[in-house]
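Submitted below is the structure of interest, expressed as structure tokens.
Apart from one protein chain that is not included, each protein chain of the complex appears where it belongs.
For chain A:
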Amino acid sequence: MNDMRLTERDVNTKEIKIEARQVQVFYGTTHALKDVDVEIEDKTVTAFIGPSGCGKSTFLRCLNRMNDTIDVCRVQGDILLDGEDIYDKRVDPVQLRAKVGMVFQKPNPFPKSIYDNVAYGPKIHGLARTKVELDEVVESSLRRAALWNEVKDRLDAPGTGLSGGQQQRLCIARAVATSPEVLLMDEPCSALDPIATAQVEELIDELRQSYSVVIVTHSMQQAARVSQKTAFFHLGNLVEFGETSKIFTNPEDPRTESYITGRIG
């Protein structure tokens, strides 16, 4: 069983996209993540859940080296993307982040046009040689993010002028424009209304056909709806990792059960 929905269980490839072994993260003297071992599958949505400060966002940020930008942060252990260590000295974090895209909690479009928001990544990574190619990438990315029809007549308008839900889908379009292999989403719907949330969830389901998606969410229902695998973090430990259907109907660890059912743990 990979999915809560009986009818849609066939996409899972069982191929490991990201493998984390004995990952430790320190912020100065604070031990934020302890011995995290996890295997993230390709073409699968993996949800990270857990109370605030449990380390789930920290771990997510390790996966594309966003923590490099924090001076006091130290990461130990191995994180392998397709078998290669992403913390190897030869790996360029900028290239890595083109492969491992990220969408943040609050929509953060660049103060540029809708077109330029999406075109920026492909341009700096040299993914489009001509204007025609770039136009194609922008259109297909906006289509993938289910935003094309709403913005195709005003691509020159500023991205910041869109509604919150549209801005978030613009950020997703921007993230998919560089053809990533993994998409990290840090509470992508927490600032959105239910309709925009549903659109993003539908999008996640679409993206799963081509990417490995990792999503941090505080909504248990969202994790249950969109993911096939769920990881529960608590106080810096990965407490339980398994099939979403199992975690949400019959979790093994009492800490998981207390958290997801809203009990005092």
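Note that in this section a residue touches a chain if its C-beta (ideal position, glycine included) is under 8 Å from a C-beta of that chain, and two chains touch if they have at least 3 such contacts; residues count from 1.
What we mean here is this: contacts and distances are computed from a predicted model.
Colleague: One chain of this complex is missing from the view, so tell me which of "SusC/RagA family TonB-linked outer membrane protein", "Acyl carrier protein", "Phosphate-specific transport system accessory protein PhoU" or "Aspartyl/glutamyl-tRNA(Asn/Gln) amidotransferase subunit B" is its UniProt name.
Modeller: "Phosphate-specific transport system accessory protein PhoU"
Colleague: Touching the absent chain: which residues on chain A qualify?
Modeller: These residues touch the chain not displayed: 220-221, 224, 248-251, 254-255, 257-258, 260-265.
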